[in-house]
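Read through the structure below, which is laid out as structure tokens, and then see the notes.
All protein chains but one are shown in place.
Labels run A and B following the written order; every chain starts at residue 1.
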Amino acid sequence: MDQQIGIKRKAISPIKILIYIVLSILVLVYVTPLLWMLSVSFKTNSEVFASPFGIPEVFQWENYQVAWSAGKLGIANLNSFLVCTVTLISSMLIGSMAAFAIGRMRWKLSSSTMLYFMIGMMIPIHCVLIPLFVQFSKLGLTNSLLGLILPYVTFSLPLTIYIMVGFFKSMPTELLEAACIDGCSIYRIFFSIALPLGKTGLFVTGLMTFVSNWNELLLAMVFISDATKKTLPVSLTYFVGPYSTNYVQMFAAIVIAILPTIFVYSLFSNQIVEGLTAGAVKG
Amino acid sequence: MKKKLLSVLLSTAMLVSLLSGCGETTTSETAESTETTETTEVAETETEVAETEATGEVVEINWMFWDDLEATEDLMSIGYAEVIERFNTQYEGVYHCTPITTNLEEYDTKLNALIAANDCPDVYICNPGPNLTQYVEAGAAMDLTDLLQNQEADWYGTFTDGIFERMTYDGKIYAVPTNFAAALVFYNTEMFADAGAEVPTTYDEWLVACQKLQDAGYTPISCSAGTAWCLSMIAGYLCDREGGPDNLIGVNAGTLDWTTDTFINAATKLSELSQYFQPTAAGDSNDQATAAFYNGEAAMLVQGSWVIGQINGNNPDFESKCGVFSFPAVEGGADPNRMIVKTDNLVVSSTTESVDACVALMKCFTDETAQKYTAEVSGKIPVIDVAYDETVAPAQLAYVMDILSKATGTLGFYNESLASVEAGDTFDNAMVDIFLGNVTVEDGIQSIQDFYTENVWNK
Partner (left out) sequence: MDRILRDKKAIIIFIAPGIILFTAILLVPICKAFYYSLCDWDALSKPVFVGFDNFIKLFTKDKTMRIAIKNSLFFMLFSAISQQITGLFLAVILSNIKKGKNFFKNIYYLPCVLSSAALGLLWSFLFNQKMGINQILAMFGIDGPLWLMDTSGFIILPMWVIGFVATWQYTGSTMMLYMAQIAGISGSLYEASYIDGANKFQSFRHITLPLIKPMMVTTLSLNCIGSLKFFDLVYNMTSGGPNHRTDVLATHLYNEGFQYFKYGYASAIGIVLLVLCLIVTFIINKGLKVEDYEL
């Protein structure tokens, strides 16, 4: 805010206008496809092919109703929400602890451990799907939500650790040193200083973890057979039949599926904004 | 605020662990008593478990299928859902069937995962051809020969002749069909009349008809040429019309090369025919191509009879102007009265513990009620000789049955009749490439030849 006082006249510069124009055009590029999807969700299937771009003749609100009940979206939402939230908390906790140890603490095996976790990120999931399923089946964990949570947490760990290591490494050392001098134990340092400082990182990785698990399809499809335990992405595939696809209801279901994501997302991203504005003007 | 959020999330976590704790089951039964479920139409085992205590052992079986039974709009799938309900009601207290459903895409993945984990579903649906062969060779399918021919001879006798042909390996039967569909040409009678085109019986007549339609300003054929199996339906028919059953027998046995005239001619004709496809044929999806037909944009559609339900469902007015003719003959070629058919097949797991329940289930799928539904509602062809109400059934079905009655033999989809799924794919893809003009006919055929030389004949 300080520098604004001196150069207030320059506040509305032509560059600023240009910037806003560019940003707005980008917004259009981003939003138009999504609006189109919304419009399709209100049409009938034959209308989609006949006039894909027009406004629907009759707003088929019932698409949403049918999508909700036929796709059992209520339960699916609940299941997805439970699975993703538990995954979120667990992976945040475990991941940030590991990241702190790798990023900040001094020990010989830190980079090899990092590599160990990274391999988990590099292996495509299709490779490990069937062995994992067989393993879980022996443990009786298939067809249960816990059986989904465990792999989800495991798969979210590498990304979380990787990003958080970056954040922990760039933290100012003086604060940690000051805490040491004050006689804090390492655990206290982690929980009271490192975590709050890395808050932005936590929220970013938290958002990414939640979102990627919310949309995860393959594991959910193969591991869960019980109709009452299926998650949201699986429900969306209901509308793709063996011979034809029920586009309008699928899009309606997709719109319904997006809403909780947007909710969680705005919850988290506002926190990120807090972290950003706390740093004041950024040149 | 963070603390509050944390506590809410922690309590949710506890709730989840409670739920999943109760949910830790062996994979075949479900005993979810604490689940907060609303009434679900899919047969749930909660009430059944209570009943088990009262009436004694209820035999639980699984049936795996590639479409969700509730959200589906496919008429056949809805029919299957009804069968399951009937089964569960009829055998209440004795047998109970829980469907496992996935999307068609993920079906094989999940089935294989279950088999690998020694948890094969008791009954599952399967495509004929190399797909079924894989399960037979892996020992995941139960040999039903004795059951069908001896123990249940009456039931076996109700089936139409020759229907078990494609599921018999070395004289042993491994699957039971529930319905079948034939591939033929659907056409718009109004457009034909308007253009003065006649229903063709030979390939050359067909080209003439196409030309007349085109001259009258109509798109002759609607085809989703980008979807490999759609194009390969036409390609397969052409191959068969050129060389008959010997073609397939020859290539699979290694006595016939792909580079012989019979296939080259077929592929050339495919290329010729494709000039009459709609201009967007390459990019249209199957749904789009079908929609183009029933929305009155194109005059003909080469498809399987399963599409009848889709056509009539999306455009009820179309039924009266929809005609059907058999795929035309090739002059100088082979028997023109052979039809490409595809059956839905049920396979029994070789590791099932309840054969009787499985048999009872399969009987429900093939009994008169179910088969009447097959014909009258979904427009597919029944596998038993059943009298159904022809006035209720879709008009097109009558034409299809008529054509079938004159059929002298059947073959499967070409891509389901070759040595392996991958071989089928190679065939399909080569045809798409030829259509797109990316390769010449010779090169396209050569690529199938190469694949076979390397992977099939040298084994």
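Everything below uses one rule, namely that contacts are C-beta pairs under 8 Å (C-beta built on N, C-alpha and C of every residue); 3 or more make two chains touch, one makes a residue touch a chain.
Computed from a prediction, not measured in an experiment: that's the story for all the values here.
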Residue among A:66, A:88 or A:101 touching the omitted chain: A:101
Sole residue of B:98, B:112, B:326 or B:366 that reaches the chain not shown, by the stated touch rule: B:112
Chain A residues touching the omitted chain (full complex): 2-3, 16, 19-20, 23, 26-27, 29-31, 33-34, 36-37, 40, 49, 52-53, 93-95, 97-98, 100-102, 104-107, 113, 116-124, 126-128, 130-132, 135, 150-151, 153-155, 157, 159, 161-163, 166-167, 169-170, 172-173, 176-177, 180-181, 185-187, 189-190, 200-201, 204, 207-208, 211, 214-215, 217, 233, 236-237, 247, 250-251, 254, 257-258, 261-262, 265-266, 269-270, 272-273, 275-276, 278-283
Missing-chain contacts mapped onto chain B: 108-109, 112-113, 115-116, 134-135, 137-140, 226, 228, 280, 282-285, 288, 420-422, 425, 429-430, 432-433, 436, 438, 454
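Note that only the chains that are shown with their structure count from here on.
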Centre distance in Å when chain A and chain B are each reduced to the mean of their C-alpha atoms: 37
Of all residues in chain B, those that touch chain A in their complex: 9-10, 12-13, 15-17, 19-21, 23-27, 30, 32, 35, 37-38, 40, 42, 44, 66-68, 70-74, 77, 100-106, 109-110, 112-113, 116-119, 286-288, 290-292, 295, 306-307, 310, 314-315
Chain A to chain B touching residues, read off their complex: 45-46, 49-50, 67, 70-72, 74-75, 82-83, 85-86, 88-89, 129-130, 133-134, 137-138, 140-147, 149, 218, 221-222, 225-229, 234-235, 237-247, 249
